[in-house]
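For this view, one protein chain was removed and the others were kept in their places.
Right after this comes chain A.
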Amino acid sequence: MNGCPTPILPAGAFMKQDNPTYDLECLDIAKNFGSVRAVKGVSFDIPSGSFFSILGPSGCGKTTLMRMIAGFEEPSGGDIKIKGKSVLGVPPNRRNVKMVFQHLALFPMMNVYENIAYGLRCAGFGKDHIRRKVHDVLERIALPDVAEREIHQLSGGQKQRIAIARCMVLDPDVLLLDEPLGALDLKLREAMKIELKLLQHQFNTTFIYITHDQSEALVMSDNVAIMNQGEFEQIGTPQELYHRPNTAFVAGFVGDSNRWSGTVKASDGTGGKVETEQGLPMSFSAGAGQTIRDGAKVDIFVRPEFIRTVRTAEAAAIAADGDNRMDGVIDSLLFNGANSRVLVRTGSGELIESDVTLTGDNDLKPGEDVSLVWSSKQAMCFARQESA
């Protein structure tokens, strides 16, 4: 079920209202706080059993969206359907949507067993059934021996897993996760990313993961929605978002980019020549779904890994026809193992980031004259938004 090949399209694209393969459908959902429009008509469907992330900068409305799905906020407009049924007006304790809170919100006055059993007790299950279920879920999260521990005796990663177990024991239709990795240190966060993905596979439940950390979203998700200022900019697989962003915001937000602003000098609609504000000519290809006209103000994004850095003497050999080429001097070298990078200062004084492979033998050094070469296909171009 995972890695579901069905691409997610905006809900309006096809009107299958009660399609049971969607665990969650949001139709044009909006939320206003007074005059502030926190969420502005967002629509999406999430297929059963997939890992869906909502990625956006803080204050983009993603938490409000999640709270509406959980039932803590009432939408100002639109509809939310879980398993095909509208849940508008259904109080949070009657929705089969469980939530892992940002700070987990484990109950400190109960031990692990009681924390997990709480939801089952609320549902009115018998004692034996609860005992079996709790021990079963503890087995599944690979913590069979912690039932009698107090919450403060657990490590950060264990708390995380207990918070997920507490929800999963209730067999929710959808599990919401609100940046639960934010409080963990880097190493544990990396480990938990993989673990969350594995847990999602294991439980085969739809996970909706809210985050502002793009690496969390890209690594774990089947599909990611990029949210900005209350709207979805793009929904797609991590690869689509990374390689074929629809908007300048997505191109700049997902992954690292070098960014130039410029004016189009010659264009055939899908590609052409542009002159940057620094006066450098550059060839580009239009971003997905964009038509770039002559004279348009544009932003151009080039990812560091697509820029090849070579010593100026060797540049002519590798630069193919139509490639962009820029000369400069290595300003500094940011060594980070496989993710090493050089900062190159060009003739016009700007700094360009480029990924390099450092082998430890005859490597580039600061102060060397180099040429930067990249294909026009990798120069993604977007018409400038007036507000940007």
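One rule holds in what follows: contacts are C-beta pairs under 8 Å (C-beta built on N, C-alpha and C of every residue); 3 or more make two chains touch, one makes a residue touch a chain; residues count from 1.
Everything below uses one rule, namely that contacts and distances are computed from a predicted model.
Chemist: Match the chain absent from this complex view to the correct UniProt protein name in "Isoquinoline 1-oxidoreductase alpha subunit", "ABC transporter permease", "Daunorubicin/doxorubicin resistance ATP-binding protein DrrA" or "YIEGIA protein".
Modeler: UniProt lists the chain left out of the view as "ABC transporter permease".
Chemist: Out of A:60, A:80, A:112 or A:170, which residue would touch the omitted chain in the full complex?
Modeler: Only one listed residue reaches the unshown chain, and that is A:170.
Chemist: For the chain not shown, which residue from A:46, A:70 or A:208 touches it across the whole complex?
Modeler: In the complete complex, the chain left out is touched by residue A:70.
Chemist: If the missing chain were put back, which residues of chain A would it touch?
Modeler: Interface with the chain not displayed, on the chain A side: 70, 72, 91-93, 97-99, 101-103, 105, 107-110, 118-119, 121-123, 166-167, 170.
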